[in-house]
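All protein chains but one are shown in place.
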Amino acid sequence: MSKHHITATVNGEAVEFLCETQATLLDVLRDELGLTGAKEGCGSGDCGACSVMLNGRLVCSCLVLGCEVDGHSIDTIEGVAEGAVLHPLQQVFLEEAALQCGICTPGIIVAAKALLEKNTDPSEEEIRYWLAGNLCRCTGYDKIIRAVQKAATVMREA
Amino acid sequence: MARVLLQREVARRFAGGLLELEVEASSYRALVTALDVRFPGIAQALTVRTAVAIDGEIYADPLLEPIGPHSEVQFLPVIGGG
Amino acid sequence: MGNEENQYKVIGTRPIRPDGVDKVTGRAAFGADFSLPGTIVGRVLRSPHAHARIKSIDAKLALALPGVRAMVTGADFPELPDEITAGGEAPVNFRDVSHNVMARAKALYEGHAVAAVAATTAAIAEQALALIKVEYEVLPHVIDVRDAAADGAPVLHETMFTSGVEPAPKKPSNVAGRTEMGLGNVEEGFAAADVTVEREYTTQAVHQGYIEPHACVASVTTDGQATVWSTSQGQFMVREFCSRLLGMDRAAIRVVPSEIGGGFGGKTTVYLEPLAIALAKKSGKPVKMVMTRDEVFRATGPTSGASMKVKLGAKRDGTLTAGDMTLYYQAGAFAGGPAMLGCMTGFAPYALTNARAVGYDVVSNRPKAAAYRAPGAPMAAFAVESAMDELAQKLGMDPIELRLKNAAKKGTRAIYGVKFPEIGFVETLEAAKKHPHYSAPLGPNQARGVASGFWFNIGGQSSAAVHVNEDGTAEVVTGNPDIGGSRASMAMMAAEVLGIEYSKVKPTVGDTGQIGYSFLTGGSRVTFATGKAVCEAAQATVNELRARAAKLWECPIEDVEWKDGAAHPVGGQTDTRTVLSLAELAESAAKTGGPISGAVGINAAGAGAGFGTQICDVEIDPETGKVTVLRYTVVQDVGRAIHPAYVEGQLQGGAVQGIGWALNEEYVYDGNGRLDNPGFLDYRMPVASDLPMIDTVMIEVPNPGHPFGVRGVGETPIVPPLAAVANAVSRAAKVRLADLPISPPRLLAALDGK
Partner (left out) sequence: MINFAIPTSVDEAVGLLARANGSGRVLAGGTDLLVQLRAGRVSPGIIVDIKRIPDLKAVRHEAGGLRVGAAVSGAELAEHAEVQKHWPGVLEAARLIGSTQVQGRASLGGNLCNASPAADSVPALIAAGVTCTIAGPDGRREVAVEDVVTGPGKTSLAAGEFVVDFLLPARGARTSDAYQRFIPRTEMDIAVVGAAVCLALDANGTVSAARVALGAVAPTVRLVPAAGAALVGTKLEDAALARLAAAASAACDPINDKRGTIEFRTRVAGVLARRVAVLAYDRARSKA
C-alpha cells in the first residue's frame, strides 16, 4: 500500500483521501479535494498564499504533510463565507479595493480572520506583523491593512 | 515642408549625420518614400525598432498618418512597457 | 464626453470589482487552478551550469520509465532566423525567444531549459528528469555587466557584433548594442555650468516577484488544433509567440487566459507554453506545467542590473546647463535589455537643452531580462534623481525647488526628440511641496528624500465588443488580461457611455477566439487604449440604439439623441415619440433588426505621459546600517482616475516595489554563476511589517487623447522610489549611497567610510 488513507474534517465536512507521504496538505486540498483557493506561491512557507487553519491554528498548508492531518480539522478560504453571506473581511476587502491580482487574497483573508478571532481590536503594527508571512506584491499592503482595521470595527460593532 | 528629425544612429548610417531636414510630403508613407530616394536603405531601417512622433503624438504604426505642411516628424525608438 | 468635474455618473466612483467575490472566496481560477480530464504533468530539466556546451542528451532511461509519455529538447523546435521582427508590437527576436525557452547548442545561464518531459504524475516526471543524461562541456562564465563588456570576457554568442558603433567591430563580444541620443552640445553646456556633480551608480538585477508562478495547460488534437490555458499578460502574445516558435498558424492555437496572479511585465513573454504544446502534441494528452518558485527565480524575469555614470551641470540659480549619462544594462543571456529606455527616460523630467545619453546592452550568463514595470526607467532615474539631490545639496537649494526650476512642461523637448503635450509634472512637484508630509518635523537619524520620475505609457492595438442583452443589461468583451482591476474600469466606462448602471454591465476577458487581436496588458495601456476601444464600442452601440429608436419613431437618426441611458426625441416628446430606455430598445431588438452590438478594433495613439514625485522619510540605525521607512507619499498625474481606489493601489504597489529594489532585493550569484537566493526567504521583498501606510495624491491633468482623460498609471510609480529612498538615506547618513540595494552591510560600510 503506497498511499495513506486519511480521514479529516474540511470546512466542517468529513472527507477521505489517499495520499503519498510526500504530498503536502496543499497538494491534497488542491489536487485531491478540488479546493484550489489555497495557492502555491513558493512551497517553502515564505509567501503565505496557501494559508489554512489546522485545528484552529494558522499554518502554511505547503508545510504540512497530507498524512499528518488524519483526524484533524482544516478550514480553508472556501469555508470562510457562510453560504452566500460573505465574511465581513471578504466584504470589506471588496469595498476597500484591498486586492489587485487577488492571488494572495485567500491566504490573507484566512490569516486576517485568525487574527481577528484572537484580537478584536488589533493595532496597525499588530496587523502588519501578523500578516508579515503573507506576501503581496501588488498593493504595497496599505489597503490590506486598512481593510483589516475596518473589518475589525465592523465585527466589533456587529 | 515637414520638419524631420532623425535618430542619431540612423542619421549616421544613412544620412551622413544629418539630424534635421525638411521633406515635402502629405502622408507618412510619402515622407518615408521621399527619404528613401534621398538616403537609399533608410526606409527599411525606419521600419524596425522605430516609432514616430508626429507633432508630439507617438505612433507605433504611422503608415497612413497624414502629415501637415508644418508638421514635425520625429523618429524614435519603439517603446514597450511592463 | 467632456472633462468638467462631476459630470459623470460612474467615472470616479469606487464600485466593487466584478471579479471581486470570486477572488475573496477562493473561486477565481488562476494559472495553476485549471486541469482537464486525463491531464499529465510536464517538468523541465534545467542547466546546472552558468555557461556550458551541450554535447549530448541521452534520454533512453527516462523514456523507458513507466508513466513517461513524451520528451522534448531543442531539436524539437524549428530554427528561426536571427532577426528582429517588427510586428504590431514591440520588436522581438523570436530566435532568441526560442533559444531561451529551450537551449540548443549551449546553456547560457543556470536554469536554462535543456529538456522537458511529460509523465502521468509529477513524481514520475521528476524521476525522469533525473534519468536524462546530459553531457556538458562547462565553459567560463561571466555574471557582472562590466566584466561582460570587458575585453577578454567569455563570449556568449559568437555571432554577436556590437550594433550602433562605426566601424562595425570585427570581433564578437557581449555588447549587443550601443545606443546614443542627445540634444544640443553637452561640452558647451558643462562649460557654462557653475556647479557640476558626477558619480557612478549601480543597481542589481531584481525580479518582478509576482506571487503566482508561471503555469499553463496545453491540449492538442490529432488534427493539430491546440488550446492553451495559461496565465500571462496577453493571450494574443502567447498565441503569436507559440505560433512563431512552433511554426503553427495563429488559427490553430486558441489561448484562454486564466486569472493572472501578478505580472508587472514578467508575463509578457512565454516560457512554458511552447513546451507544453510540444509535449501535448507528442503525447496526445493534455499537459500541465507549473513552475516552482525556484524556477521562477532562475529562469524568468528579472530586470537588468545597471552600472551607470551621470554628470549634471547647473548655474548658481539651479538652472541645469547640461546632463550626460552612460548606462550599462544587463540584458541577461540574450540581447534586448532596456538600456535604450533608460536613455530616453532618465532626463525626461527636466528641460535640458544640452543632454547626451549613451546606453550599452550587454549580455551575460544570467536569465534573459524581461520587462518590469517601466522597464529601464527606474535605474536611470535612480542615477539622475540622486544626482539632482546631490546638486541641490551643493547649491543649498530645496530639492523640489531645484526640480521646479527645471521641470519639463508642455512643449519641452525630451532627449528622444518629442515635445511633450499636456503633462502634469509641475503639478506633482507643487502638490508634493504643499503636502504636510514635506514639512513634517524629523527626529535624530531621520531624513527626507524626494525624487521624481517619468514613464511614456503606450497605446496600441485593442479590440472591444459591447453586446446589449435582451433584458437591457450589457456585456463588454475585451482581449486584455485583468491584472489589477481593469474589468471594473472597462465596465465603468461602458456604463458611463451607455448611460446605464455599472451593475448592469458584465465585463469579460475573452479568449483569442472570442475577441479580436489586442496587444498585451503592459505599458500601462489597458485603461487607456482598451478603455478607449470600450468607449468607442459603447458609442457604436449607442448609435445602433439610436438607429433602432429612429426606426420605431420612423424618423431620421439625427432626430434621436441619447442621454441617461435612453433615446430621446430631439425637440421633445410627441404622441408617437416617447422616450425609449435601453431596456425597452433591447426588448424590441428582434423587431427592429436583431441583436444590438458594437465592436471596434483600434490602434490607440495619444497615450499621455506619466510623471510623479515621491517623498520618503527614513530613519537609519547608525550601529547596524538598518533603514526603516517611516513615511511615504506618492504624488502622480493620473490624467483621470476611472476607479480611484485601483489607481491609488497602482501608486502604492509601484512605490513599494521600488522600496524593495532600493533596500533589499537583489540577485546574488555564487562563484560558479549559480543563483544563491532563488526563493522568497533570501530574495527579500517587502513584507507588511516593513512599511508604513503609503499616502497618495492623485493629480488629474486630463489626457486629451482619451475620451475621459485617462493616462496610464501603472508604471510611473516605480520610477522615483529608488532615488527617493536613497536620497533620504544619503541625507540621514551624510554620505551619498550610490549603490543599490542599500542593505545594512552596505550602509554600515558607507558610514564607516565617510
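Every chain is named by a letter (A, B and C) in the order it is written, and numbering of its residues begins at 1.
Basically, a contact is a pair of C-beta atoms (placed from the backbone, for glycine too) under 8 Å apart; a residue touches a chain by one contact, two chains touch by 3 or more.
Owing to the predicted nature of the structure, the values given are computational and were not obtained by experimental measurement.
Student: Among the chains included here, which ones are touched by the excluded chain in the whole complex?
Tutor: A, C
Student: Have a look at C:25, C:243, C:428 or C:743 and name the one touching the chain we're not showing.
Tutor: C:743
Student: Thinking of the whole complex, not just what is shown, which of C:104, C:394 or C:626 touches the missing chain?
Tutor: C:626
Student: Mind pulling the chain A residues that touch the left-out chain?
Tutor: 2, 4, 20-22, 24, 43-46, 48, 51, 54, 57-60, 62-65, 67-68, 70, 111, 114-115, 129-134
Student: Pick out the residues on chain C that sit against the missing chain.
Tutor: Given the touch definition above, chain C has residues 623-626, 663-664, 668, 676-677, 680-682, 684, 686-687, 689-690, 743-745, 748-749 touching the missing chain.
Here, only the chains that are shown with their structure count from here on.
Student: Return the distance between the CA-based centres of chain A and chain C, expressed in whole Å.
Tutor: That gives a centre separation of 29 Å.
Student: In angstrom, rounded to a whole number, how far apart do the mean CA points of chain A and chain B lie?
Tutor: The mean C-alpha positions of chain A and chain B differ by 56 Å.
Student: Enumerate the contact residues on chain C facing chain B in the complex.
Tutor: Those in contact with chain B are residues 84, 86, 88, 90-91, 164, 166, 179-182, 208, 263-266, 268, 338, 340-341, 344, 371-375, 416-421, 455-460, 522-525, 603, 605-607, 705, 712, 714-715.
Student: Which residues of chain A touch chain C once you look at their complex with the stated criterion?
Tutor: Chain A reaches chain C through residues 20, 22, 30, 35-44, 46-47, 49, 76-78, 80-81, 86, 89-90, 93-97, 99-106, 109, 124-125, 127-129, 131-146.
Student: In the complex, go through chain C and note every residue touching chain A.
Tutor: 14, 16-17, 19-21, 23-30, 32-33, 123, 208-213, 259-264, 290, 292-293, 483-485, 643, 645-646, 648-650, 652-657, 679-681, 685-689, 691, 693-694
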